[in-house]
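Excluded from the complex is one protein chain; the other protein chains are retained at their positions.
Letters A, B and C name the chains as they come in the text, with residue numbers starting at 1 for each one.
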Amino acid sequence: MNAIRVAVIGAQGRMGAQAVDAITEAEGLELVATLGSSDSLESLLEKNVDVAVELTVPASTETNVAFLVDHDIDTVVGTTGWDADKLSGLKELLAEHADTAVLIAPNFSIGAVLAMRFAELAAPYFDSAEVVEIHHPRKLDAPSGTANHTAQRIAAARNDAGLPPVPDATEIDPHGARGAVVDGIHVHAIRQQGMTASEEIHFGSSGEALTIRTDSHSTSAFMPGIVTAVRSISDYTGLVHGLENLLDL
Amino acid sequence: MNAIRVAVIGAQGRMGAQAVDAITEAEGLELVATLGSSDSLESLLEKNVDVAVELTVPASTETNVAFLVDHDIDTVVGTTGWDADKLSGLKELLAEHADTAVLIAPNFSIGAVLAMRFAELAAPYFDSAEVVEIHHPRKLDAPSGTANHTAQRIAAARNDAGLPPVPDATEIDPHGARGAVVDGIHVHAIRQQGMTASEEIHFGSSGEALTIRTDSHSTSAFMPGIVTAVRSISDYTGLVHGLENLLDL
Amino acid sequence: MNAIRVAVIGAQGRMGAQAVDAITEAEGLELVATLGSSDSLESLLEKNVDVAVELTVPASTETNVAFLVDHDIDTVVGTTGWDADKLSGLKELLAEHADTAVLIAPNFSIGAVLAMRFAELAAPYFDSAEVVEIHHPRKLDAPSGTANHTAQRIAAARNDAGLPPVPDATEIDPHGARGAVVDGIHVHAIRQQGMTASEEIHFGSSGEALTIRTDSHSTSAFMPGIVTAVRSISDYTGLVHGLENLLDL
Partner (left out) sequence: MNAIRVAVIGAQGRMGAQAVDAITEAEGLELVATLGSSDSLESLLEKNVDVAVELTVPASTETNVAFLVDHDIDTVVGTTGWDADKLSGLKELLAEHADTAVLIAPNFSIGAVLAMRFAELAAPYFDSAEVVEIHHPRKLDAPSGTANHTAQRIAAARNDAGLPPVPDATEIDPHGARGAVVDGIHVHAIRQQGMTASEEIHFGSSGEALTIRTDSHSTSAFMPGIVTAVRSISDYTGLVHGLENLLDL
């Protein structure tokens, strides 16, 4: 089997530099181009690129991805800022390129993606479910998008299974210790110096608990997700939204 | 929908008494018979039983289950002692009763069953995997059957995915701190007063960890598994080995 | 050394029955009397009791303890309902009995008492501190008294050490995921079927975390605290408030 020929766009950023290292070390992948912010995308065309990894900035990502799709290069996108409008434009473009695939992934941590999926699978089997997320204290919003999304998926799975609301006799909680309630699921946010991004999902029934925890200690946590995506994106076509769609779950 | 008519056999034991309570409280189930060790199985025949729960002792379980299958009553078995010979005999009997199903489950903890399944799904995505089990200090054997089986399933999943052995540079370990090695996966057994049965499965890659933990604090932990099994066993036929086969995973 | 002669008052309640068993099994203790609600305290006087364990109900505890102090019997009290008024009356009574000691303990879990003390000792050394408590979903109030008290002691220790407020850049938290704030320390309350009473205390600094967790799975968790108290109460005089004062920390 030939190696997959990979280009990294945005190779000088922190994520980009780590992606360059990760792809260089990954078996079956060959790094054939690295582009910084001053390099032209045109230079890729002579490199016979199979998959591009786009790790730039919100202001550039849409133009970059359009160029890549126009040249039928499968693309793994880790840049944020893909709102509904941009996604809709990308879908239209992909409709004209039937063999090309683009992955837009808000979270490249395989652990976080697996945890969310397992939470959804476990939800129907337990009376209680709550979500705790732990992030560094520089984070501006609470709860995290991942915790929010996890709670929504747990709530949907409970609903599909016909479960009643989670049991909770709390009558007195003057200062809000029970946390945020997202679709009926309580979500708690801890801010702790020295942590990066963690999530702990609690399930409980009489005499029994199931706890699923995922910890990211550095952006290097995203590299296995990027490598996995690079390896499998060419098996797909069109827009793939979320890393979970490329995992075999 | 009519309620499922349930009989509990071995209703005077600890598990049996809890099963009686759990079935009485469960929506959609109707408890129509409870048999102790001095009661005759014949008494069930006039009760129009849909599902029997067999929670007796190893010496009685085979005879009881044969009687139930002969009368085409679907059965959920929580009694231990079903070795290969007994299972083989049961399969033969079930072959003559095409519409009847029997579940033999070594572990009715839904949390433990889910944890094992999630471990198998997660295994291909991480460099490292280890299993820790914690049990009460009266346990005679280490590691637990569940931990052993979890390690085997992780090893098989890693193998199927073509992963190399787990990384481990240990050269000096004079007293065996690295624990048991089951199919290449390290397994550690903690014995701790006040615990019943817990398992913690560790996965790690660069910058990232996924931890799956399941705790059983009492035999009441097995009741949701028994109720789930009673609800779904009639959708199956033949021998079903392991609660995981009845869960929607 | 002679065995300590112990009486249990309220021996028919759940806690009382467990205390009877625990004292019977404990080395160095001799159970010489067990009183139920219909037994007279007078019957103790001929038993040469060294220490009484009072585990009755809020309506009886004050009268019982007064009787015991009047007869110079050291007493370990596990009954709730000792408000400031009752404590004040007890202190006056003890002033007339210079050799007699009474322990009033709101929490007999040694783990919980140790966790609080360790939290206080660790607090000066970390930038961040938060408290999570987990209780059964029948609990009416949040957060638990123990979590509240833990947060207060952490806050006081930080204050004594001259630490600034915990770092927290949160600007957007529309639903209160950051939980309750007790003296500047965030406190989160989880309600989970199958849990009894747990507390997890998180400390963090750059690159480092310290986590202290205590779990009570049943009222049997309080027995080691009661036995420890029975063993050492006679080394004290007057009112001792809180089990921590009898531990060697």
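The rule is simple: a residue touches a chain if its C-beta (ideal position, glycine included) is under 8 Å from a C-beta of that chain, and two chains touch if they have at least 3 such contacts.
All of these numbers come straight from a predicted model, not from anything done at the bench.
The hidden chain makes contact, of the residues B:5, B:97 or B:139, with B:139.
Of the options A:11, A:112 or A:221, the residue whose C-beta touches the omitted chain is A:221. Residue positions on subunit C in contact with the hidden chain: 109-111, 114-115, 117-118, 121-122, 124-126, 203, 205-224, 228, 247-249, in rising order. Mapped onto subunit A, contacts with the missing chain fall at residues 194, 217, 221. Residues of subunit B that touch the chain left out of view are 126-128, 130, 132-134, 137-143, 147, 166-182, 186-195, 202, 204-209.
Basically, only the chains that are shown with their structure count from here on.
The set of subunit C residues that touch two or more partner chains comprises 194.
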